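After the structure tokens below, expect a handful of questions from me.
Part of the complex only, each chain left as placed.
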Amino acid sequence: MIEISGLTKTYGPTPVLDGIDLTVGDAQIAAVVGPSGAGKSTLARCINLLERPTSGSITVAGQDLAGLSGGSLRRARRQIGTVFQSANLLRRLTAAQNIALPMRHQGLRDAEVRSRVADLLERVGMLHRANHYPSQLSGGQRQRIGIARSLALQPSVLLSDEATSGLDPDATRAILDLLTGLRDDLGVTILVITHEMDVVRGIADVVAQLDHGRIVEQGSVADVVRRSDSPLSRALLPMPAAPVAGDLRTWELRYTEDEVSPAWLSRVSRELGDVAVLAALVEESGGVPVGRLTVGLDPLLDERRVTQVLAAVGLAAEPGPARVDDARPATAGRTESAA
Amino acid sequence: MTSLLATPWADVDDLLVPALGETVRMVGIVMAIVVLLGGPLGLLIFNTSPLGLTPHRAVHVSISWVANLGRSLPFLVLMAAIIPVTKLVFGTTIGFKAAIIPMSVAGIAFFARLTENAVREVPRELVDVGLATGATRWQIMRGIQLREALPGLVAGFTLNLVAMIEYSAIAGAIGSGGVGYLAVNYGYRRFDDHIMIACIVVLIAMVQAIQFSGDRAVRALTH
Amino acid sequence: KLGGGDDEKAVQGSHFSNNFQIAYQASSASELAFLEYLDREIAPDHGITIEPVGIEDGNQLDQATADGEYIANIYQHKHWLKQVIDATGMELTALGPVFQWSYSMYSSKHDSIDDLPEGAEIALLNDPANTAQALWILERAGKITFQDGVDPWAATENDIEDNIGGYEFTYMEYGAGPRTLDSVDAVIDYNMSFVDAGTPDEYRIYEPDAPREFAGQLVIGTEYVDDPQVEKLEEIFFDVRVQEYLATNDDPNLSGQLAPVSAE
């Protein structure tokens, strides 16, 4: 359980976090997303008190860390595992020794340390590099050792700052399985900072979007994905690139109901004629189907009728254009050459 | 100026070998003390500084001040200033034992700074790892700061060791002996060229060997 | 083997054993040679062995003597001793003069003291007693005069009334004398340094008799003046054979460097 209220953090004059309210329930996975520089890492660092909040309060498992000191602060921190954005491995220790470090500091017996280290190395697929030094590891390998180390003390809360950013899809999936396993079997509360929306859809229960130090949107993943035109919703389930539709009229469709019959497309074809699937991302997320499609329909069809027919099967529809790259972000670079 | 009175080459050994033993013993004991006390002192200076683990202005300024004392005075003056302490501890102000205290004081002050400098190079993020995993301050200092600074510390140790050989030559003035002193006394004051040459050769070989081993150790520790 | 008399098996009723540790200034080969002579020729007659202990730092050496670590030392004249006692309060007593150091003016550029040009640069040893002794030599040679009431044994440059030769003085550390020779017009220093350095005798351009005032004293800790072993010490050092040996020996480490105590 992590409860954050009114959290503000400033560096000099600039606020980096500005009145954050966020609650992550026990055995929940919360994802925090948002543009680069939004304050996500700072948020994580405030939770384990690596940064002292300028104002506001944070309680983790019922304890207000800012009020603790000395031994009780250390005990509280041992309950919080942290995966750092840049693995932060000790350069003079091997992979195995890096994982062992927190256990040694906690005073675990040698045999116990050895067996846990071996287990963790195996979980992150790094047994074969146990005795390599960080400088001899690839970026992703380092990151996996960082993940293993964060689990060394069997924390009840895990802060994962872009743990899977540098990992290939298979390794990512393995890590995500590990995290969901921790949540489901051990009730670990997990805060995941990530830019990978499939990770959010894949494992998060709730999601919050941070921008310029504020939470601009938050909610359960299933809700957010199916809520209307919100930017977070579009970000979470992005519309794949679609070709131009020729003489058809493009429509953007979005699953809005929990119970959308998978056969809706066949049924809608019978009422509206051929449905040209230009782009589609349909999948199961959190036990319900979610989806976003760009389709082409006969341009002569009545707009209202189209909307009604699709609403009847559980989809929201809006007329295009829908080429994704027209929606440039504020930070976009121009496509011209470097001058 | 070749001396007519130079010790015959055959007899040089008789002076040199015991002097070498004295140097090794003196510098060895002093370095043990220096590392044991100067290391922690340096850690403390760094960690009470604004960049450290537990910044504390008053403590930082005072211990930094104390550490500077040991480096402020010319070694000969320091030796004289410390005589009362030496006398109290060893009951003598002369010889091998008496040299150990002033050499240690100067060495501790020097090594404290070298330690501070080495530890300062440890990336802050690695200290954060210790904090985030609930390590004690002592564990962070020992297990993270010192361990990560190891190559720098070994390089500093090497530097310090060589400086102590220099100091042992000055400490020779109170009868502690040693190769450096032999060089100063026989070589420099008495113009005994044979002893001088022999001492220089031994000193150069010694420093060379120390630096070589130090460099190797540093490289071996750098991953 | 260094350390105090109490390290040894002390003789009954005495602080000291029959092995007399005598401290001398370590860089002085002649003092060592002198002590070795005593150990060889005189001490056995008294059932004593003499163990020379070289200590370079005079202050430390005196301190150790006062503390009874060594039965005696032989590196200083009475003015130095007085100065040490006055300054530090060490309890030391001089038993009497034993030998004298030859102290001369050397030059590689000029043939005699009278040839020194106006404004000649003269290098002196930088410790007070040796500075005074050098100035005293110049005064006796008629090259400078002291102000009234100045104790010539403690004189400094500031005490000169008339610098007749217009000399400029430069100060140097003990041991630098022979090395400084080429950089200045003249150096006033102990002969033993130049002998050690192999400086040719013809560079010795002025060689006054060593004054008794600057004779090397046998010094002990005042606390031990009545120690029975000190009696033996005096018997050895003031044996008549000693002065004769100093006058006649041809030990290259001794002759021309340590002289017998003069009458005046």
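Each chain carries a letter (A, B and C) given by its place in the written order, and its residues are counted from 1.
By definition in this document, a residue touches a chain if its C-beta (ideal position, glycine included) is under 8 Å from a C-beta of that chain, and two chains touch if they have at least 3 such contacts.
Everything numeric in this text was worked out from a predicted model, so none of it was measured.
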**Item:** Formula for the whole complex, using the labels of the chains displayed
**Value:** A x2, B x2, C x1
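Operating definition for what follows: only the chains that are shown with their structure count from here on.
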**Prompt:** When you take the mean of every protein CA atom shown, which chain's own CA mean is nearest to it?
**Reply:** B
**Between subunit A and subunit C, centroid-to-centroid distance (C-alpha), Å** = 88
**Prompt:** Taking each chain's centre as the mean of its CA atoms, how far is subunit B from subunit C in angstrom?
**Reply:** 35
**Request:** Report, in whole Å, the distance between the mean C-alpha point of subunit A and the mean C-alpha point of subunit B.
**Result:** 54
**Message:** Quick check on the complex: what are the subunit C residues that touch subunit B?
**Reply:** 2-4, 26-27, 29, 53-57, 59-61, 63-64, 67, 69, 174-175, 178, 193, 195-199, 252-253
**Prompt:** Which positions of subunit B touch subunit A when the two form their complex?
**Reply:** 125-126, 128-136, 139, 143-144, 147-148, 150, 221, 223
**In the complex with subunit B, residue positions of subunit A that touch it** = 48, 50, 73-78, 80, 82, 84, 86, 88, 90-93, 101-102, 104-106, 133-136, 149, 152-153
